[in-house]
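What you see is the complex with one protein chain gone and the rest in place.
We just call them A and B in the order they show up, numbering each chain from 1.
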Amino acid sequence: MVSYIIRRIFGALIVLLGVSIITFLLAYAVPADPARAIVGPHAPEYLVLQIRKQLGLDEPLPIQYIHYLGNILRGNLGTSYVLNQSVTSLIGQRIGATGLLAGLAFVFELIIGIPIGILTALRDRKLTDHVLSTGALIGISLPVFFVGLELMYWVGFRLGWLPIGGTGGILFAILPALTYAITGAAYYARLLKSSMIDVLNQDYIRTAKAKGASPLRVVMRHALRNALIPALTYAGTDVAALLGGVVVIEDIFGYSGVGQLAFQAIGNLDVPLIMGTVLFATVFVVIFNLIVDILYGIVDPRISYS
Amino acid sequence: MSEVLNITSLSVEFNINGEYYHAVNDVSFHINAGETLGLVGESGCGKSVTSLALVRLLAKSAKISGKALYNGRNLLDLSLEEMHQIRGKQIGMIFQEPMTSLNPVYKIGSQISETLRLHNKISNDEAKRQSLEMLRKVGIARPEEIMEEYPHQLSGGMRQRVMIAIAMINNPQLLIADEPTTALDVTIQAQILDLMRNLSRDFKTSLLLITHDLGVVAEMCDRVAVMYAGQIVEQGLVDDIFFNTNHPYTQGLLNAIPKIDVQNKDRLQPIVGNVPSLTRMPKGCRFATRCPHAMDRCKMESPPLMEIRENHQSRCWLNDAKVV
Partner (left out) sequence: MKSKKMRIFGVVASVAMLGTALAGCSSQAAQPLKTAPAPSAAKPVYGGSLTMDLSSQFPHLDPAKAYDTTSYEGVLQLYNQLVTYKGATNEIVPSLASYTVSNGGKVYTFHIKNAKFWNGDPVTAQSFITEFERVLNPVNQSGGSGFIDPLIVGSDAYAKGHAKTISGMKAINKNTLQITLENPSATFLYVIAMPFFSAVDPSYVNSHPEKYVDLHPMGTGPFILQTYVPGQKYVFVKNPHYFQKGIPYLNQITFNINNSPQAVMLNFEQGNTGLISWNQGGIPSQDYLPMSTNPKFAKDIVKSVQVAIHYIGLNTKYGPTKNVLVRKALEFAVDKQQIIRLLGGLGVPANEPIPSSMPSAYEKTLPANATYTYNPAKAKALLKQAGYPNGFKTTIYTDNSSPDDVRIAEAVQSMFQKIGVNASINQTTWGTFLTNNEAGKQSIFKLAWIEDFPDPSDFLNTLFNSNQAPVNNSTNFSNKQVDALLNKGALMPAGTARNNVYKQAQNIIMSQAPWIPLYYPIYPAAVQPWVKGFYINPNLTDPLQYMWVVSH
């Protein structure tokens, strides 16, 4: 297990290197002169040149990249052109908020998706199934911003139960997380439904019944854990979508997390901040996948890490 | 001798494209205490459906009629709750597929003790102790380690031993074994059969042994019921079935067994033709299309199960002709 994790981390480092090169090239493929953007239209030309030099932008691209890489290895992600703060601290200040939102979104997704998946599997092609499946389809089909704004309006504004927007503790994260979950849970529901139907036809389910286990026990203890395995695989691949979704949702709710930071960085062509947020996202995906893989081994003992 | 199980006129119908068809048709048999009954036939003859029907493990869409008296109580009338009490406690079951009959995500120990704990109020430690003991009884070496292992780490024979342990741990009165050795190597088959025989003797358990293998029947059973196309075609003591074979189908099955002691090394004689499908049952005798002795009457009229001697019945018009 330990050697497996070490190998995975080593692999992740290679992924990070690749991502950093691609992001770097993309960031520079777009023409933008941050020096002029920083000091504004009235600044004299010599100042613009000097700033370009301060930022190392007068060097050839490969040299810039090597400098950048060197800084990363020293734990320095650079300084945001626009916000004049270290990228590390800017991201650090927002990791908590985004982690909370993403984690809560994932939990809500499972809380909504799993019971629907189980119910529709047990009531396959019956009224409950049709009602819930249609509901899930509507959930998938609704645009995220629509769900977000409706929740904001009804729960935040009309009912006044939760903050309308902004950032703070967990209360501020609930509506954005719910928005993601409503539009994403249907995937888990569908996935779980089909894997549940599949599992319920397995021989070991018959064995469980033959033991005298009640239907509830058969489903919750014997079938669910097996049926969750494909869902877990999906969760691993879904994390990139989760991050992408979180970026949009942060924007809808004015929730200032890493997504908002990335959004602003891209708008301003704040290259160090773009690089920082992309690398953050990569690390997040890699770590999440690693966690999913480890969970996979816990849920499914047939997986071995050797 | 008291009857543990008495099946009367059991029929099972399945819905195929909106119409119901009989998979099991008017099947009756009984098992006495401590007795082993063999239910024999080709695949698809309805023997597994019969066993699943009586413990109510068929899909809800299956229509079941008749009676299945277990110690005088009709299993088909019991509530689900009462069925849960009986399954695993009074009636144990072993299935054909040891490779897939154990839950892949739980340890062997927890799968065995679950059966115990579902039916008995006992502590974790006690359940573990009894499970260990049971594993020893089914002949598993180093049971402590096996308890902590997962099904995928075990061989097929080991898994079937574990299945037997699960089925027998509550000391059931009736054990239903559906092709318990079919998927196993020949040497392992013999061991498992030995084990079942010894256990059922020691535990005084009645055994309903479902198999297509007459060799297994000869070794294990007191009485035999031969099924064909959803019906019992011949039923009797094991000696009568083997040595006073009556029904042409039973004869066909016997001819299909390789024999070492026979002088002429003729090729095996398989039964020609196929089992008729559920949706296209012949009007007369269901075996008529494949029967070497078939007469016109056989194609027109379905023969009843006829008593041809004490404790020996057969469903064949040839017997009627003899009588006549």
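What we mean here is this: contacts are C-beta pairs under 8 Å (C-beta built on N, C-alpha and C of every residue); 3 or more make two chains touch, one makes a residue touch a chain.
All values derive from a computational prediction rather than experimental measurement.
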| item | value |
| --- | --- |
| Omitted chain's touching partners, listed by label | A |
| Listed residues A:Asp238, A:Asp251 or A:Asp300, member touching the removed chain | A:Asp251 |
| Interface with the unshown chain - residue positions in chain A | 30-34, 36-44, 46-47, 50-51, 54, 79, 82-86, 90, 93-94, 97, 144-146, 149-150, 152-153, 156-157, 160, 164-168, 248, 251-254, 256-257, 260, 263-264, 266-270 |
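Everything below uses one rule, namely that only the chains that are shown with their structure count from here on.
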| item | value |
| --- | --- |
| For chain A paired with chain B, centre-to-centre distance based on mean C-alpha positions, whole Å | 53 |
| Contact set on chain B toward chain A in their complex | 55, 57, 80, 84-89, 92-93, 95, 97, 100-105, 107, 114-115, 118-119, 150, 152, 163, 166-167 |
| Contact set on chain A toward chain B in their complex | 202-204, 206-215, 222, 225-226, 299-302 |
